[in-house]
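One protein chain is absent from this view; the other protein chains keep their places.
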Amino acid sequence: MVKDQTGSFELENVSVTYGKETAVAGVSMSVPSQAVTALIGPSGCGKSTLLRCLNRMNDEIGGVTVGGAILLDGADINARNVDPVELRIRVGQVFQKPNPFPMSVYDNVAYGPKTHGVRTRSDLDAIVEESLVRAALWNEVKGSLKKHAFELSGGQQQRLCIARALATEPEVLLMDEPASALDPISTQQIEDTIAELKDTVTIVIVTHNMQQAARISDRTAFMLRESMEAPATLIEVGDTRTMFTNPSDKRTEAYITGRFG
Amino acid sequence: MSRVRRARLAEAVAKAVMGAATLVVIGIALFLLGYLTYRGAPSVSWEFLSQAPRKAMTEGGIFPVIMGTVYLVMGTAAFALPIGIMAGVYLSEFAPRNLMTRTIRLAIANMAGVPSIVYGLFGFALFVMSLDLGVSVVAGALTLACLTLPVVITVTEESLRRIPLELRQASLALGASRMRTIQKVVLPAAAPGIVTGSILGLSRAAGETAPVLFTAVAFFAPMPSTPLDQTMALPYHLYIMATQAVRPAPHIVWGTAFVLVAGVSLINVIAAGWRSAQRRKIKW
Partner (left out) sequence: MSIEPLMTARGRTGRAAAIRRTAEAVTSGLIRASGWVSILILAAIASFLFLNASRALQEVGLLTMLTGDSWYPTSNDAQFGFIPMMVGTAWVTVTALVTAVPLGVASAVYISEFADGRIKEVSKSIIEVMAAIPSVVYGLLGIALLVPNVKSVFGLDTGLTAFTAGLVVGIMVLPTIVSISEDALHAVPDALRQGSAALGNTRWQTVWKVVLPSASSGIFAAVMLGMGRAIGETMVVLMLAGNAGIIPGNPFESVRTMPGTIAAEMGEVVRGGLHYSVLFVTGLVLFAVTFAINLAADLVLERQRKRWSR
């Protein structure tokens, strides 16, 4: 479906400053394509901040400066000629709380393609169906696409948001604690969906649930803000299994074994 | 008497006094509405609503008068809604937090307190005289629009602020621009509040007399055929019939008053009902 080996990120010495306060500094890591990368760390350590760099959502908050370089398939996404709109077509996002638009299931999914110029009804129908299938929601809503999105359950709403993000055919999907507002069964469904998606999409997921990171991710990055005065940094990044069984940094080990955070 | 008992007694007295004040206020409101209905409702008939006045306004109906008010309100909406909604969008979505924005907000609050007769003078000087629109529907509508703008701006801003940030982010993250996000997601979601609030503002304009006194109305005029014609209007008709009519026709006076209040209230109730139905459907 998506061309092989696209949607990989390279971060070089990335830092983020809110006004005068530097929240994250010196993050260098790579995000391989078509794999799940988890960002873990105690809350307030800049996971969401870093994630928002990848689709330049930080641009939408006033007074945020991003330093260093972020390359998507080798191209700098902060370069002057990059339109954040086009970047966000390639890099989709799913948020912590399900946030469907106040419109029908169909219109939610069709919103992105319509925004980007798809007008034909049959094309839209096909995109909507395929996106819902990929988000594992099709079977539950295929008879009621006209239903208002708010009538779905919380878990269904979150999968609708995934489908909505998939409808623009992104190469990368950013997920910021996508299951933290959901019950265990819905969480399981979301995790299954992620497992299916990773063959076609690069996924970067923020989670503070370490079991979840261990279950679903291929690579894990651990971030930590060691004091309120200093910005958060990347402590360790690597293969998930290695990190959870044999972390190379003491602080990672302490966090994973639950001694702080 | 113990201190506690004294305190309890004071509380009972205070509560009774304030309860009585509330009853008086509500009693006045209900009595006035009841009296108006008692005097005015019997005059209302299909003929009264659908026919023109006859015999120097002492018989027949008030159809052209109603239509005059409808035209004035439609004109007011045509001017006040686009500008007011855009200004509300500006305040909620674009305005920086600085002294300028604070000044704008104060100006809006202050506009709401400018006496309606002052709007009338202003409308006369600017629209009737300087812009040479004459005493006309369009001059009256422009004047009423100035008076309605603060309402539209305020309800637009408040309705937009109720829309959660996450919804905007979802749209932006899909690669929609800020304008498209406002147009396709934020404004539609805020529409119930904006529409209802604006209708409340417009219905107040429908009942205003002083602003149209020198800008739009005549006691007797045929139905306006262009926006540059003079018009009759319910509040002005009521004023003249109540104070200056040569031959008094009480049933027409009370009927006109009842039609004005009932029309305005009916529209308000429908609008408010629609808004709460919409809001019940969409909970953030």
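Think of it as A and B in the order they're written, each chain with its own count starting at 1.
As a working rule, contacts are C-beta pairs under 8 Å (C-beta built on N, C-alpha and C of every residue); 3 or more make two chains touch, one makes a residue touch a chain.
These figures come from a predicted structure and were not determined experimentally.
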Identified contact with the non-displayed chain, of B:Val24, B:Leu49 or B:Leu228: B:Val24
Candidates A:Thr168, A:Gln189 or A:Thr252 - the one touching the absent chain: A:Thr168
Contact partner of the left-out chain, one of B:Met57, B:Leu72 or B:Ala257: B:Ala257
Option from B:Leu72, B:Leu133 or B:Leu149 whose C-beta touches the chain left out: B:Leu149
Residue of B:Leu121, B:Ala191 or B:Ala245 in touch with the missing chain, whole complex considered: B:Leu121
Hidden partner chain, residues of chain B it touches: 7-8, 10-11, 14-15, 17-19, 21-22, 24-26, 28-30, 32-33, 35-36, 39, 83, 86-87, 89-91, 93-95, 102-122, 124-126, 129-130, 146, 149-150, 153, 177-180, 200, 203-204, 206-210, 213-214, 235-236, 238-239, 242-243, 253-254, 257, 260-261, 264-265, 268
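Here is the rule we use: only the chains that are shown with their structure count from here on.
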Averaged-CA centre spacing for the pair chain B and chain A, given as whole angstrom: 47
Residues on chain B engaged by chain A in the complex (per definition of touch): 164, 166-167, 169-178, 180, 184-185, 188-189, 281-283
Touching residues on chain A, where the partner in the complex is chain B: 55, 57, 60, 85-89, 92-93, 95, 97, 99-103, 111-112, 115-116, 148, 150, 161, 164-165, 168
